[in-house]
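Selected chains only, in their assembly positions.
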């Protein structure tokens, strides 16, 4: 059973809005408005324990999941939501050995999730033409120890994609239809293209382009997730929900 | 670039309702109401090609994804839908090296998906007390070459779970609350329990039991997926959608 180490990430949790991810090595003392938490003292303990702040407030100490990690990334761009990313990972079948193209890198949250699923035998190739975005993403991936499974390229994928015979490609940029010919070149036969677009107009234009470029089984989906407040005798859905993030379009390369 | 072999699974696709998964070795000639397809002739060709039946109908020949495969399993039980399973895989962070408990095995569709994500370094332990269900599941996994990553046990998990320090557990049975104490024992600290339940009453009872057994960050969600028919100038959601499958409950083991 793994115990908390100096360089383990720990999820310090009070409730949905008050949660932190830190490492004892970097953050020996975590300052919160609930008091100070001594993270050094947690080293050697089990994950799942709880600890008190200097103000006597009790906080849970958990091992962060990959979802916890990427939702806490420094970000300058909108991230792909877990509800959408989950479906992309399953439909593309990303697992150890998968080789995946991505554009753009953004904050690296999808990059990290895909690298996590593709390791140790797979790899992610992530293109972005914005240097500052990619610098943030690289730092995010470095901290997670996932950089060895990712090749970052500071490049506009419209000018060409260097890789060949990839398992899948994820497009998260404003004009994904512009990349369809190049993505086609980089995918293995029957390889999967996935793209996220906020508007119906983008989805429509992308689908038309994919169909005209020999992508088959092209489909667009929308995923809605609702929290259910399950409590004895008082079960009901949450009052507020996310009404929209993106449409997700999938298609496979035919030859 | 991998080409179609004698023992490759191929997805023969016409449209959403007319699709088959076969291996040339087992099914040299595929008989459909669209005519007969000579599968032997496909050996050596690329995935993504198309082929004509004896009646002149053109069919796509694709490499099936893990989603395609499990949705075609022989089944005697309701399967976990991809929209729900995807979220479980991501939230539990199942990837190479993960060690996962499952009850019940059912048709093995979740078993196969989890094994696919956990290979080559992880493992799935799948319990079911119904011998005939598990026999079908075993056969399904064997065909996919995933059996080496799964240990099937013909056992009621209420009588005890043999494993310890597992990453995650998936419960898909009528009374998941009965298993909470044993699941707690088999999980590593901070390990994730996921459970699917069709009714609100089951979700409610499960959540109460989990909270009383030191599970934390307990949450129940509902996922709706809608197909969007994206076409130039005529984009609209599909008329009919799946209105409900299951509620999915998550929680992490505290110590």
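Quick notes on this structure:
We just call them A and B in the order they show up, numbering each chain from 1.
FYI, a residue touches a chain if its C-beta (ideal position, glycine included) is under 8 Å from a C-beta of that chain, and two chains touch if they have at least 3 such contacts.
Just so it is clear, the model here is predicted, and its values are computed rather than measured.
Shown are 2 identical chains; the number of copies across the whole complex in this structure file is 4.
Definition applied: only the chains that are shown with their structure count from here on.
Residues 1-2, 13, 46-50, 60, 62-63, 65-67, 82-83, 85-87, 89-93, 95-96, 113, 116-117, 119-121, 165, 188-190, 192, 200, 203-204, 206-208, 216-217, 219-233, 235, 237, 247, 249, 252-255 of chain B are the ones that touch chain A when the two sit in their complex.
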